[in-house]
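A single protein chain has been omitted; all remaining protein chains appear in their positions.
This part shows subunit A:
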Amino acid sequence: MRAAVVVFPGSNCDRDMAVALRAAGADVQMVWHKDADLPADIDLVAVPGGFSFGDYLRCGAIAAQSPICKAVVAHAQRGGYVLGVCNGFQVLTETGLLPGALMRNSNLKFICKDVDLVVKTTDSAFTSAHTVGDMVRYPVAHHDGNYSIDSDGLARITGDDRIAFSYAQNPNGSVADIAGVLSENRRVLGMMPHPERAVDAGHGGTDGQALFRGLLDQLVSA
């Protein structure tokens, strides 16, 4: 599998993402926000966590207008896979690839801790290595992770089985405890918790390995 990790000014989980993808067996290239094109034959684009453009205006808003994001949107529209984590999730909602928006945490605090998540669907390459109801523990580190979507949108993503992960204990006020959402074609996943920071015993946990392994298995066999 060939993966590209996008780097914005202010990204800080880009290398962690590359390490996690490589550990799972992916061929990874880093791409700069000013690049107008992705490398050829990319299967997956990962949009990493961080504070792109200093979170100016709104988290992810400026990054979503960058040249590389136009290429990422085109990649997704061609049926390519995209994973957005934390700030990457915020960027994907700002591009319109994923529904809803991420608002300030309901307790107004920056939350940095490990959280337990429930796997809500296995009908995606990202969660195919799981069973529905599996619990995984990933770190969260965000100030704006409070997922918001209107009631029609919530009914739509719930009815279409597009909630990938939910929080066992809601840390940030997200609607319906939502931690991760899939696109309509199930090939774009955005999530606030960090699977790439839970892939090595040195991280304190390896629950994130299943996501990357499942992705590799699905995309290599595809």
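Observations on the model:
In the analysis below, contacts are C-beta pairs under 8 Å (C-beta built on N, C-alpha and C of every residue); 3 or more make two chains touch, one makes a residue touch a chain; residues count from 1.
By definition in this document, contacts and distances are computed from a predicted model.
According to its UniProt record, the chain left out of view corresponds to "Phosphoribosylformylglycinamidine synthase subunit PurS" among "Phosphoribosylformylglycinamidine synthase subunit PurS", "Trehalose transport system permease protein SugB", "histidine kinase" or "Glycine/betaine ABC transporter substrate-binding protein". Summary of contacts with the chain left out: across A:R2, A:R15 or A:R58, the touching residue is A:R58. Per the touch definition above, the residue from A:S11, A:S52, A:T93 or A:Q209 contacting the chain not shown is A:T93. Contact with the omitted chain, checked across A:R2, A:R104 or A:R213, is made by A:R104.
One chain of the complex is left out; on subunit A, the residues touching it are 57-58, 61, 65, 93-94, 99-101, 103-108, 146, 148-150, 173.
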